[in-house]
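Just one protein chain is left out here, and the rest sit where they should.
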Amino acid sequence: MNPIVLEMAVKGTSVLGFISVSAMFLIWWERKVSAHIQNRMGPTTVGWHGALQSIADSIKLLLKENIVPSGVDKLVWWLAPFFVVVPSVAAFVAIPFGENLIVRDLNVGVLYISSVTAVCVLGIFMAGWGSNNKYSLLGGMRSAAQIISYEVPLLLSITLVVMEAGTLSMQEIVAAQHNGWFIFKPHLALACIVYLISSTAEVNRVPFDIPEAESELGAGYHTEYTGMKFAMFFVAEYTNLVIVSAVAATIFFGGWSGPWLPPVVWFLLKTYGLVFLSMWVRWTLPRVRMDQMMSFAWKFLTPLSLVNILVSGWFMVAR
Amino acid sequence: MNNEVVKQNNPDPAAGLPSEELIVNMGPQHPSTHGVLYLELRLNGEIVVDCRPHIGYLHRSCEKIAENRTYIQFIPFTDRLDYLASMNNNLGYVLAVEKLLNLQVNDRVSYVRTIIAELNRIASHLVSLGTFAQDLGAYATPMFYCFRDRETIIQLFDELCGGRLTFNYMRIGGVQSELPPHADKYIKDFIKYERKKLKEYNELLTYNAIFLARTKKIGILKPEVAINYSVTGPNLRASGVKWDIRKDEPYMLYNRFKFDVPVGKQGDSWDRFKVKLDEIGESLKIVEQAIGGLPPGNAVAKINKVFKAPPSETYLRTENPRGELGFYLVSDGGLKPYRNKIRSPSFCNLAVLPELIHGLNVSDAVCVLGSIDIVMGEIDR
Partner (left out) sequence: MELSQVVQTIREKFPEAITEERPAAIVIKKEALLAVAQFLKSGELAFDNLHCVTGVDWKDKMEVVYHLYSFKNRFMLTLKVFLSLEDLSVESLCGLWKSANWLERETYDFFGIKFLNHPDPRRILNPDEWTDWPLRKNFDRPDFVRLPQSEGLKGGG
């Protein structure tokens, strides 16, 4: 067999495997975390502390009937889940799990990840538009507005990292943090906070879960999806969460570097630590309103990031 | 649901583009309509232009049933009105019947009733606070905290009368059973515990920046509007009207207890929330005084199973967690009431909703609906 094809197959399979295992683990873990925050037990029956619950759930979702509501825009409706899942899988290409554990160390890695994940919004909007449901439509429109708005501060805070590291490659950004993680530098710490807030909005999680606001819109853009299609939205949500956390771990927290433990363990520890932070926030805070969220992005986060870039850029030049 | 065109070619002057109004049918099955309320919303984008509530999905015609039951037989039906505050409904009904019969009860009965009713008020307010936070998108955590505290109260009621939601505990002339022997310690422990937890709720919700941003100045109900719409209970007090029947026209022995009537300043959603939270504290005070000064005697009802009421009529209203519950009883001298009108607080409180959410967006409409705190069981009766 052609070695390149073999390499692609191995890498592709491992990425897909990681995504599904990670999503299933995160779903179980989120249920446990939320349960313990709320004085509950969470899943306990299937496996050790309910660890196999996600597998049982995915079997259930696989076996479910695929219901196509009447009046949907068939093509758009069918394609939407793929537009949501594929970008999040594709983004894993440039994420470094270890020194050599990376699918391809692109020289524009950061740019690649942020542009690929931005395609996600298209899928969400397609789902909202094609579902022939007003709640879905509102959810899709909200989502488009939200994700595009928060892309700006997100990229601006990444810009600051790129300025500091002088490179767009993920591996070289990790290498640039050899003498100290970026989070310990004050201007980058600020950028990190902006990044974490905007990324929470990017992946539609509380307090920015406006597109799927349960108490207002039922389930938002994926109201009309059942079975595996719904599961794809679900997997994509958790995969996106892993991606933004992994990127944050890489560009602010030194990536896979760390003492004693193997690099991949460090990477996963940091990533899932940030995921845990997101869960903690999710199960504590109420949701903000659409206009409040938009004005927060445009009137606070974006100017803050711009000023941050300006000031730190001035210092960098003066140095 | 079809995205049918509601109003064709209503040009938006700002963009020069045609725009349409969207009709969204919110309910009868919807996560935040607190039961089977159906709101017909006309939206301009996400702004509510018009709202028409449709009710009656839970209608059981309690008033007709009452005409075919003796006075005692109707007590269990009052449980099903405001099912979160069954004890208070029981109390309102038995007080109205006692007034009709001109029946005096001893002090112990009143004290036991006060304790139970106030505990149920706390339980009811806890549910309403928790679900309100849920409506604002705080995924279940405040709700579980509130339900944990409510559980303590429900456990006591369970021991008291064997029910956890519909109690059927109050009787004409007394109550069903005495407080269990350990109730004194149990309730005192609960008061101590709940006071600690109220601080926790303040930290978790009341002064949370997002919570404030979502609820402050949203759905402002002016006092004169509230009175004109006959809004009662915490919603009226949140508008700044210091009015509580327990204080201003005391029934039973409420005049013996010292407590404050919390009022809001603006009448917005936050005030409605805060008033309820403060009322839990005031109810704890009442319970503390009542359990401390519980007079000796017998609280269990001793009255004939079958009796006739003199031909007369009476209207009695009591302060329920959601407002003033009124019973208008007309007797023609028979075994059964000739007419039993239930004036339910949520019914009048809901009527003000369209006025409050006009011009707000959908998220705020949900917030206002949650803060008004309705129970469909007593709206539809």
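Chains: A and B, in written order; residue numbering restarts at 1 for each.
Assume contacts are C-beta pairs under 8 Å (C-beta built on N, C-alpha and C of every residue); 3 or more make two chains touch, one makes a residue touch a chain.
Since the structure is predicted, the reported quantities are computational estimates derived from the model, not experimental observations.
Visitor: As a test of the contact rule: which chains in view would the missing one touch?
Guide: B
Visitor: Determine which one of B:159, B:178 or B:313 touches the chain that has been left out.
Guide: B:313
Visitor: Based on the whole complex, identify which of B:71, B:111, B:186 or B:243 touches the chain you can't see.
Guide: Here the residue in touch with the unshown chain is B:243.
Visitor: Using the definition of touch stated at the top, determine which of B:108, B:171, B:322 or B:381 touches the missing chain.
Guide: Final answer for the missing-chain contact: B:381.
Visitor: Take the complete complex as the reference. Which residues in chain B touch the chain that isn't displayed?
Guide: 55-56, 59, 61, 63-64, 67, 224-225, 227-230, 241, 243, 248-249, 313-315, 317, 324, 326, 328, 330, 338-339, 341, 343, 347-348, 350-352, 380-381
FYI, only the chains that are shown with their structure count from here on.
Visitor: Go ahead and note the Å separation of the Cα centroids belonging to chain A and chain B.
Guide: Result: the chain centres lie 42 Å from each other.
Visitor: Spell out the residues on chain A that touch chain B in their complex, using ranges where they run on.
Guide: The contact residues of chain A facing chain B are 34, 37-40, 71, 132-135, 137-138, 206-207, 209-210, 213-218, 282-292.
Visitor: Which bits of chain B are touching chain A when the two form their complex?
Guide: 1-3, 22, 24, 30-32, 46, 133-141, 144-145, 148, 204-205, 208, 210-211, 213-214, 361-364, 366, 370
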